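To start, the structure itself, in C-alpha cells.
Here the complex is missing a single protein chain, while all its other protein chains stay put.
Chain nomenclature is as follows: A and B, assigned in order of appearance, with residue numbering initiated at 1 for each chain independently.
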Amino acid sequence: MASVVRGVFKAMREKGLGNFIKEIRDEGYLKCLSDGNLLQTKIHNIGATLVGVDKFGNKYYEKLQDTQYGRHRWVEYAEKGRYNASQVPPEWHGWLHHITDHTGDELLMLKPKRYGAEHRENLSGEGEQYIYHSKGHALNPGRRDWTRYQPWQSKDN
Amino acid sequence: MGFVLRALRRSKPFLQSQLSRRSPNPTPLRWISSTSALSKPESSAAAEPEPVPAPERPRTPVGGARLHFASPAEAIEVFVDGYPVKIPKGMTVLQACEAAGVDIPRFCYHSRLSIAGNCRMCLVEVEKSPKPVASCAMPALPGMKIKTDTPVAKKAREGVMEFLLMNHPLDCPICDQGGECDLQDQSMAFGADRGRFTETKRSVVDKNLGPLVKTVMTRCIQCTRCVRFATEIAGVQDLGMLGRGSGEEIGTYVEKLMTSELSGNVIDICPVGALTSKPFAFKARNWELKGTESIDITDAVGSNIRIDSRGPEVMRILPRLNEDINEEWISDKTRFCYDGLKRQRLNDPMIRGPDGRFKAVTWRDALAVVAEVAHQVKPEEIVGIAGQLSDAESMIALKDFLNKMGSNNVLCEGNGPSLLADLRPNYLLNSNIAGLEKADVFLLIGTQPRVEAPMVNARIRKTVRATQAKVAYIGPTTDFNYNYDHLGSGPHTLLEIAEGRHPFCSTLLSAKHPAIIVGAGLFQRQDFLALFSAIEAIAKFGKVIKPDWNGLNLLLLNAAQSAALDLGLVSNHNESIPSAKFLYLMGADDINLEKLPDDAFVVYQGHHGDKGVYRANVILPSAAFSEKEGTYENTEGCSQWTVPAVPTVGDARDDWKIVRALSEVAGVCLPYDNIGAVRARIRMVAPNLLSVDERESSTVSVEMKPPFAEKLSLAPFRKAVDNFYMTDSITRASKIMAQCSATLSKK
C-alpha cells in the first residue's frame, strides 16, 4: 500500500497537479468512487501485467500469482461509464476467455486482411437507429421494395 | 476377372439360399453387378438367354401421334423389339420405333430439320447388320427387325454418351438449361454411372450472337441443330461448323450477330446449355416456374405460347405446338417482349390536374369525372378507339357503352378509313397459314411478312424450300429470306398485272394454287377500295379463287384487328377525330391525334404509359394480355383465348370491367356482370369469336361489293412496320426490344 501512495506522489511530482488530475479522470479513478466493479478492477490491476491494449483502448491484464485460477485474465474497458462485454473485439475474445493463450495482437497477425467486417459493439437498447431491422421492416431506412414492376412516371412531374 | 464374375453370378441363387437359411431374419443381401456385365454383351447374352417376349397390349406411338398413310400399298411392316408395326414407306428406323412406342434417345435429330446423323446417340441394333445403326438416318426396310433394348444397343448408347460427356463441362449447377437439358436427362437414362476420362477437357471461346442468345460454347456437343435451323427455317446463313475433330466448333464464320427474327428458337432446339436465353440468364430455374398456356398478341398471327411465371412476374415465354399456326417456333418479338410487361406500367387511376400534372385518385373519383364529362358533350362528339392489343370482350363492351351514350364512332386503330368489313373473306387470310403450304405461286402486295408476321413468313419459306414455289413482290425494297421477283413498288404494277400486260401473268395463270397476300398496311391508304378492286381483278384474272381454294388473302398487322372488324368497330377516324370532344382511347397509342381539338377530353384506358397517355386527361389502368382472360382472333379468323398467368399490377382492372363500371356510373348500365355474359353478348354479334381454335370457312361469294368513289392513286406502297422489334406499347416499353432494335434491325 505504501508503494502505491509513493507512486502516486511520484507521478504527481513528475506531471504536475493539473495533468495528474486530468489523468485520474481519464483513467476512471473518479468513477471508481461510484462504481464498485471499476474499483475492484483497479485494485486487481495493482501488480498485474498489462498483456496488451486493443485498437479500442481496452486493456488486458493477467496476474498469474495470488489469484484464483480462472480469474487471472481480465479486461479494463476503455469506456469507463458504459462498458459491456461486446466491446471486446474478436481477436482478444479468445485470450480473455481462456480459449487460447495467444494474445489478440498475435492473432491479429494471422487475420486475413480481406475478410471480416469491422468489429462493432452491441448497441441494443441504445436507441431506434441502432436496432437491426429486417429488410422488409417498416422502420428500416433502406427498406426493400418488393414491387416486381416499375410503375409509369409522367415526365412532367 | 470376367470368369470370376460369371462364376459368382451363376452361384448367386445358391449362395443366397444358403445365407437366408442361416439367418432367421435375413437381411436383404444385394448383389452389385458392375457394368462389366454390359461390357461383354455377347457373353452376357450367352449367359442369360433372351427371354421370350410376353404378349402385351399393342403399343401406342410416342406422344399419341397418328400415322398418315398415303395409300395402303405404301405401308411396310417392320418389327420393333419383336412387335410388328405398320409404317408408311420412306420412314426412318427412328420414326418406326416412335410409331411402335419406343422413344429413341437423340440429340441431333429433330423432326422439323434435315437429318444430320452426327450425334450417334440413336444407335439401335438391326438384325443381320454387323454394327449398330444410327436409326435417325437409316430408312426402314420391309421386314426389318429392330432391337432397341438389347445389350448391344445399350452398350452403344453408353459409349456414345461417354464420348459426349468427355468434353462436356460439369457445370450443370450453374447452367441455365439445368432441369430441362436433354443431355442431363439422357445421361441419367442411358449413360454409364462413371466416366473413365482423366485428361483435361477442351474449352471453346464463346461467340457473341447478339442481345438475345447467350452462348457457352464449351457445353456444345456439335449436334448442329442450330446450324440447320438457321439455314433451313430462319433462312440466314449466319451459323456454321468450323474445324475438325476436337477442334470442331459452332460459330459465325466472322464476328457477326445473328440477325434473324426467329433466332430465339435456337434456344429451344439446343439440347444442351450451349445456347440459352440471355435475358433469362440466371433469373430462375425451370422447376420454379408456373406455365400458363396462352397466346401471343404482338402480331396478328396469334402464336401459341406458354407464359412461364414465378409469383407475380412473367419470367419467360416459350412456344407451344400448334401445327396450324406457329408449328413450334415463335418470333423473337413474341419470346422476348415479356420484360415490357414489368416496365412503364400504369397502376393507379390518375386525373390530370389544372397544373397539367397527374394525380393518383380512387376508381370512384376517376369514373365519376369521366362519366360527368361524357354527359357534357354531344353524343356525336364521343369517339372510342380500341387499341391494337384489345381483346374482343373489351371491344364489344366499349362499343355497347358508346352506342348507349348515343354515339357510333367506335373504331380500332390500324383499320384505316375505308373498309370492307361486311364480308369476313375481305379481311382474313382465307387460305389459312397452314394452307399456304399448298400454294405454288405467291404474290405479295404491299406486305413484308418477315417483319409483319414472321410465322407466316416462315410458312412461305417452308413452302418455297419444299416445292420451289415462286414468290413475286410488289412494294418498297425490303429483304426476304427466300428468292423472290421484285415486280414493282406501287399500284402501277398492280394495274399492269390486272390488265394482263405483265410477264408475271403467265406464271400466275399456270399456277395450280396461286396465293395473293395483301398487306394490312394498305388499309391506311385513301384509295384502298380502288386498290382492292384492282387486286380482285387480278384474282379473277388469275383464277385465284376456286371452289376448293381461296387464295386471296389479307395479312393483318395487329391482334385486335380482325375481331374489331367482326364486331363492327369500323368508323372512319379521319372524320370522327377532328370533331371529337370526348375521346376514349382503349389502349390506342398509334392513332394520329394531331387533328384532335385542343379542348377535347381524352380518357386513356391501358396498361402502359405510352404515346397515348401524354394527351390523356384521365388514366384508367387495365390489365395486360398476360393478366386477363380475353378472346383474340388471328389473321386467319381463328379465335383463341388468353389465360391469366400473373395477377394485375397495382390497382388495375380488366378492360371490360372498367367499361362496364363506367357505364353504370354514367347511368347507362351495360347488362353483363361476368365474362360469360359478355361472351353471350358477343355470340349475338359475331358467334365465330366464340368457337375457339376453329376457323369458320367463308361461304359467301365475294361478288357483292359496295360501290366506291375514290380514284386509284399511283403513289408507291410504303412499309407498314418500320421497326420489327417495337410495334406496340408492350414492346416499346421493353428494354430487350430496345437493345434488339439498336443492334439488330437494319437501317
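Methods note: contacts are C-beta pairs under 8 Å (C-beta built on N, C-alpha and C of every residue); 3 or more make two chains touch, one makes a residue touch a chain.
Note that contacts and distances are computed from a predicted model.
Asks: Leaving aside the chains on screen, match the unshown one to its UniProt name from "NADH dehydrogenase [ubiquinone] 1 alpha subcomplex subunit 6", "Ribonuclease H2 subunit B", "Ras-related protein Rab-2A" or "Defective in cullin neddylation protein".
Replies: Options "NADH dehydrogenase [ubiquinone] 1 alpha subcomplex subunit 6", "Ribonuclease H2 subunit B", "Ras-related protein Rab-2A" or "Defective in cullin neddylation protein" narrow down to "NADH dehydrogenase [ubiquinone] 1 alpha subcomplex subunit 6" for the missing chain.
Asks: Using the touch definition from the top, which of B:D299, B:E633 or B:D654 touches the missing chain?
Replies: Per the contact definition at the top, the residue touching the missing chain is B:D654.
Asks: Looking at B:C175, B:L443, B:V665 or B:I730, which residue reaches the missing chain?
Replies: Candidates B:C175, B:L443, B:V665 or B:I730; residue touching the omitted chain: B:V665.
Asks: From the listed residues B:W363, B:Y482, B:Y614 or B:W641, report the one that touches the chain absent from this view.
Replies: B:W363
Asks: On chain B, what residues meet the omitted chain?
Replies: 362-364, 623, 647-648, 652-654, 657, 660-661, 664-665, 669, 673
Asks: At which residues does chain A meet the chain that is not included here?
Replies: Per the touch rule, chain A residues meeting the hidden chain are 138-139.
In the analysis below, only the chains that are shown with their structure count from here on.
Asks: Name, in rising order, each residue of chain B that touches chain A in their complex.
Replies: Chain B residues touching chain A: 311-313, 341-348, 356-358, 608-609, 613-614, 649-650.
Asks: Using the touch definition up top, name the residues of chain A that touch chain B in the complex.
Replies: Listed in rising order, the residues are 148-157.
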